[in-house]
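All protein chains but one are shown at their positions in the complex.
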Amino acid sequence: MYDVIIIGAGVCGAAVARELSRYQAKVCVMEKEEDVCCGTSKANSAIVHAGYDAVTGSLKAKLNVRGNEMMGELSKELDFPFERNGSLVLCFNEDEMPNLQELYDRGVANGVKELRILSKEEVLRMEPNVTDDVYAALYAPTGGIVCPFGLNIALAENACANGVEFHFNTEVTEIRKVDEGYELQTNKGAFQTKYVVNAAGVYADKFHNMVSGNKIHITARRGDYCLLDKEAGKHVSKTIFALPGKLGKGILVTPTIHGNLLIGPTAVNVEDKEGVNTTAEGLAQVIEKAGMSVHNIPTRQVITSFAGLRAHEDGDDFIIGEVEDAKGFIDCAGIESPGIASSPAIGEMAAEILKEKMGLKKKDNFISARQGIKNPNTLSKEERNALIKENPAYGNIICRCEMITEGEIIDAIRRPLGAKSLDGVKRRTRAGMGRCQSGFCSPRTMEILARECDMSMFDITKSGGESKLVVGTNKDTV
Amino acid sequence: MEVKNLICINCPMGCALTVEMEGNEVVKISGNTCPRGEAYGRKEVTDPTRIVTSTVKVTGGKAEMVSVKTKQDIPKGKISECIKALKDVEVQAPVYIGDVIVADIAGTGVDIVATKNIELL
Partner (left out) sequence: MKNYDIVIVGGGPAGLAAAVSAKQNGVDSILILERDKELGGILNQCIHNGFGLHTFKEELTGPEYAERFIRQVQDLGIEFKLNTMVMEISENRVVTAMNREDGLFDLQAKAVILAMGCRERARGALNIPGYRPAGIYSAGTAQRLVNMEGYMPGREVVILGSGDIGLIMARRMTLEGAKVKVVAELMPYSGGLKRNIVQCLDDYGIPLKLSHTVVDIKGKERVEGVTLAQVDENSRPIPGTEEFYSCDTLLLSVGLIPENEISRGMGVEINPVTSGPKVNESLETNMEGVFACGNVLHVHDLVDFVSEEAAAAGRNAAAYVKTVSLGTESTRQSDRKTDEEYLAERIPDKAAEQEICLIPTSGVRYTVPSTIRVSHMDEHLTVRFRVGNVYKNCYVSAYFDEKRVIHRKRQVVAPGEMEELKLTKEQILQYPNLKTITIKIEEA
């Protein structure tokens, strides 16, 4: 019997788990995929929004501003990459100025600090590659960029270090109210728990509706993105949005925390909640619209494209709290943008609700800090040499595009909640995320995985399940 | 008279050859820019042959596989038999370039030889 089962090891599930791990409780996270950060959390804009977008008074507005405030400290505590690079919302003619002003006013009302409206000249001085058609812009210095994998993994690892159990490849199929709480039926058997946190992303409606008569409905809203080579990473320094309006909504141009350039997303409602396929139209739209805000984007330098699904709830706001007709069942549903930015605050809020309900007591031995995988590229020559002397694997480059060493890959595999697949290694270390997109390093990373996990090469996957990478040996079918 | 169109593979030129045949007799070859082209055209329509390259397993070496080839070209029709004959072949390291891995592969009279040095582990 668990005190709390959290469904979903995305960024919200992990944030709730980490906050709950401050208290004396038996907590478990159930994830249908083989790793944390496999759904919406892995494929998004990786933006820590400032908080001027959402309707004042909404949960989105409150949690975004709070989450943004928390992110700086959290990134230090849990050692993941985050930077306040600032964001600009561009407006293209005088007619749109009232809309920009409205956005400013809303931001101020939401509690966003340091907002300013910049003139065309100020914008172009700040971002020379923004199109000359710009008329003015809203500047939010508190906007930031984060490594979404880094954030999600850090939260989960820290929760794990504080005693939270993680069950992967465990898909909840049914939830039943029982006397003491709930029974969760899964492909790995039944589990009992007093409380449930529903952080199931695009599937949160399914679980909510299993226990409640007040139905919610989540639409998977697909967004296509293109990621550009690091050579293009300095094309802009701030995150560039266009004012929602004539140009449509939401195609942004931003540097990523690791120095690439990211453009996207589109917005298309899809039936299939696993439908993360990009489309030719979507990718063309991304390139076209990004070019309307920022000129001369070197689209020849696209190194990969991907699509992610936003969990859009019909009510257009986050749903966080105990379900009225299902006591002990806490929703964290409808988490779409600004979900990444809000996640620390979502975790805080959900944990607070449970603390009150359950009368939870703080642990004495809570470990608040977590150390990430050492990044030798940030070390001085002397420090790096000391590291290699201690562990020669840090002298062996495996991914030559991102300059990732064997030492980092081994750390990613061996640490708690370690990587079990090529994508798991990639999300933790960036090996394979560079310009050759794992062409050179995948066979070597596969070898390291096989060695470290004592697995056959035939069982190494790209991302769990049936995503096998090699299927046999030479001539075995001849 | 039968006309066969071929692309000469002797060099990157890739000359477009036209071979005119009377039954099994080659009557005329055109389109080649050097004598090797003519020889290729003649051979390709009467007795096509290929060098076959593949791999076999190595034990106790610094690598798992050693690359191999037929020492000379073999009849095109024998390629598949040649590959089948290599299926379960395993060699012990060290292996050196030119070592005979399988003699007289698939009854062609041609040996399979190693094309890479694999040192002892």
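Just so it is clear, A and B label the chains in written order, and each chain counts residues from 1 on its own.
Please note the rule applied: a residue touches a chain if its C-beta (ideal position, glycine included) is under 8 Å from a C-beta of that chain, and two chains touch if they have at least 3 such contacts.
Computed from a prediction, not measured in an experiment: that's the story for all the values here.
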**Prompt:** Can you list the shown chains that the hidden chain touches?
**Reply:** A, B
**Prompt:** Which is it among A:Phe92, A:Phe207, A:Phe306 or A:Phe329 that touches the chain not included here?
**Reply:** A:Phe306
**Asked** Among B:Val26, B:Ala39 or B:Ile83, which residue is in contact with the omitted chain in the full complex?
**Response** B:Ile83
**Item:** Residues of chain B in contact with the chain not shown
**Value:** 6-15, 33, 50-55, 57, 63-65, 67, 69, 76, 79, 83, 97, 115-117
**Request:** Can you list, in ascending order, the chain A residues touching the missing chain?
**Result:** 226-227, 231, 274, 276-280, 282-283, 300, 302-306, 381, 384-385, 388-389, 392-393, 395-397, 400-401, 403, 435-440, 442-443, 457, 461-478
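By our rule, only the chains that are shown with their structure count from here on.
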**Message:** With centres defined as the mean C-alpha position, give me the chain A-chain B separation in Å.
**Reply:** 53
**Asked** In their complex, what parts of chain B are in touch with chain A?
**Response** 54-55, 65, 83-84, 86-87
**Message:** Please output the residues of chain A touching chain B within their complex, sorted ascending.
**Reply:** 474-475, 478
